[in-house]
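Missing here: one protein chain of the complex. Every other protein chain is in place.
Letters A and B mark the chains in the order given here, with residues in each chain numbered from 1 onward.
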Amino acid sequence: MTRRFDTGGAPHFPPQATIRQVMLQVVFALLPGIAAHAWYFGPGILLQIALAVTFALLFEAACLTLRRKPLQPFLGDFSAPVTAILFALCLPPLAPWWIALIGMFFAIVIAKHVFGGLGHNLFNPAMIGYVVVLIAFPQAMTAWLPPQSIAAYEPALSEVVAAIATGESPGGMGWDAVTGATPLDTLRNSVAAGQMISEARQSPIFGDFGGLGWEWIANWYALGGLWLLWRRVISWQVPVTMIGSVVLLGLAAWLIDPGSNPAPLQHVFSGALVLGAFFIATDPVSGCASPRGRLVFGAGVGIITLVIRRWGAYPDGVAFAVLLMNMAAPLIDRYTRPRIFGRSS
Amino acid sequence: MQPDPIQTAKLAGTRLYHFHGGLRLRHNKQVSCELPIARAALPECVYVPLMQHSGQEAEPTVAAGQKVLKGEVIGRCDHAGGGWVHAPTSGTVNAIARHPISHPSGLDGVCVLVEPDGLDQWTALQPIADWRDAEPAELRELINGAGIVGLGGGVFPTGRKIEEASRRGIHTLILNGAECEPYISCDEMLMREQPASIILGAQILQRAIGADRTVIAIEDQMGAVYQALARAVAATDATAIDIVKVTTLYPEGGEKQLIQVLTGLETPSGGRPTDLGLLCQNVATATAVARAVVEGKALVERIVTVTGSGVRRPRNLAAAIGTPISDLVEQCGGYAEGAARLVLGGPMMGYSLASDANPVIKAANCILVLTENDIQPPQPEMPCIRCGECARVCPALLQPQQLHVTVRNGFWDDTIEAGLADCIECGCCDYVCPSHIPLVDWFRHGKSELRRVAAERAGAENARRRYEAREARLARLKQERRQRMQEKKQALGDQRAKQERIEAAVERARSRRRNET
Partner (left out) sequence: MLTPVLLFTLLGGLFGLGLGWAARRFRVESDPVVDRIDAILPQTQCGQCNFPGCRPYAEAIAAGEAPINQCPPGGEAGIRALADLLGVEPLPLNPECGEEKPRRVAVIDESVCIGCTLCIQACPVDAILGAPKLMHTVIGAECTGCDLCLPPCPVDCIAMVPAAHAASGWAWPRPDLTRVPAGSR
């Protein structure tokens, strides 16, 4: 008596990994850094993250419907929330709500779905969103809060919510009273004014080896990033070469002219460098696929970041560096294709 | 100065190397090794497919109603690629009909249906009296005639393989006992229970191809196997047989990976191990060779692992070729609750069958019955996120995400350059892909498409040449005809001129006559 079976393709194993798992691990690795951020700079960042995630999911659902694709599993694969969180972490805590809206529009709709959706975007969507709002709304994007320990005025939660909702400065005080320059801003302005770096570093905004508060946030990001490395979610090439090139070039510049070039550690622990090294530049879709290609990619991001920080118009260059290297990634991949088994070249 | 690869290959097994990628998988072999190999009872009817090997179908040499003996030739293949097919038991030929043939396509093929008479009587056996005195060519011919094919799954006709090998000059025979796919344990049990026949087969093969030594590779977690083989070697007079334990990592049992582990050399892309002076054979093939040469018995049965959580009592069975799978499962206690998928082969490279009426074929090393838990419903396929995991685990150093794009879009020239022909279809990339892209199925499709495209191009090229030749011939005929017309007209013109000259002369003669009179 014959028995019939349904057929299926090899391998005949339960699935081992899913995109959702990969994305969730990335979110998990970001949590320590987010917590540190909220600790130093108040709850604003959490609201920004919530707004960005909400807008991202709405835009993603809208695009999927327009493209006539099923909402499940794409909405459930967590790639849009990850983009949203990375974008939100680059925002000032009191940025008005429409910054997140516009940023997510450009990130999800333009940078991701117009190019083909998950797996097809040429550029890092979070960075596209960030760069668009940075250039279009310089005032809102430079309203950074100083760390709560040295802040002249610490807005309460309700005031933070009001500020984000309305775009007005919290507590009726002017923006100048509430905001302050970031460590990178301070360095850049001091050098432009002719001050030595060592003098500039006397400012209370600096901590032990980086910016006050920022250095610890970077540490927590690094811990999360190392955990991702251990879990094999990201590979070591990009973080190592990115931070390595910054350290090497920063060291060379600092040795040549310590007056106008900060120490390499200062570079590493300010701005979005650590976040970029472990979470942004390691985005697999827009980066290189081959191991050697990733080495070149990471080094390129590091070098361009330093160049922009030193000579460019913006205090931090990670976002622009990532986007520029995204452009070069296919070419780099083409020239760093690994050798196939059994072939000599 | 690069060391000569042949010299390096001669040191096979003296130290171990690594291959790139690979996966550490759960073995699931223990459960089928608890019971010894049992002889499977003969079914009511055996369905022997005439296409037992890659290549053409064999031609049947028997007719319905004919009585056959065990080991009698029932199908022959005259062209070079084919292997012979023999009756797995004595009985009567019921019919020559189409029947499922355990093919991945699910298509039927021509089978010889034999009803056993229960006597299991061998045909007249003609073994070689003493193989040590026999000519290698004689040994090779006997192996060819016994229908022996590679029993590790490749089912390439062994006779042809060693014929080609002996022409190239082989110095080392490698017997592949590194059964790396989970669940499959037929080779392990064979090595535990019949090590002497493996050693004998190794010696015979060594003589048949003129090799200097043999290396038997086994996995390093096969402890009892090592003892059994070592004892068997010691019991014979064999001097040039080494037993080497290789790391247990899927797929180190693949031919190219095994050679890399044993010698550190990569088989050239598009080439074969014989280019390095090596020949690989499965241990079960060696046993079949020993049986054919020393006892004169053709290949009519093989050891099959019947296992999986969908089988009540997993074990290894020595089954006659052509036995329906349903019979084997019954002899292993029947199906367990929730049996959901029937796979021929292992969980990584095997293919699923739609019905258990499919027969045991020479390539059937394992019948795997899986339950719902083991397979889970097919996951939706997401786009590739270029995570690079597939390239990290690929033992052939390919870029599966790149290959997938070129195959999917039909960029055949890019596909060839990206190395699709070097893919061994091990399934490692498929296993790790977070987007659940069926990479191995794409690559199998790509390979057959490449073959089809190449055949089409060759056919088109051929048609074009014939067309141009025909056009040229027609043009030539037209030219010749025109030429002949020309010449005829010319001749006619000449004739007319001649006629005019004659008439003129006649006229002149007439006028002279008139003037004279």
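Going forward, a residue touches a chain if its C-beta (ideal position, glycine included) is under 8 Å from a C-beta of that chain, and two chains touch if they have at least 3 such contacts.
Here the structure is a predicted model, which is why all the values come from computation and not from measurement.
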Among B:His18, B:Arg132, B:Arg167 or B:Arg466, the residue in touch with the chain that has been omitted: B:Arg466
Given A:Gly116, A:Pro138 or A:Pro204, the one touching the chain that is not displayed: A:Gly116
Listed residues B:Glu141, B:Glu193 or B:Glu449, member touching the removed chain: B:Glu449
Interface residues of chain B (partner: the chain not displayed): 51, 55-57, 101, 103-105, 107-109, 378, 380-383, 408, 410, 437-438, 441-442, 444-445, 447-449, 451-452, 456, 459-464, 466-467, 469-470
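Here is the rule we use: only the chains that are shown with their structure count from here on.
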Chain A-facing residues of chain B, complex: 20, 106, 256, 266-271, 324, 326, 335, 339-343, 347-357, 368, 370, 373-376, 378-380, 382-389, 391-392, 395-399, 401-402, 419, 422, 427, 430-436, 438, 440-441
Chain A to chain B touching residues, read off their complex: 1-19, 21-22, 73-74, 77, 79, 116-120, 232, 235, 284-285, 287, 289-291, 337-343
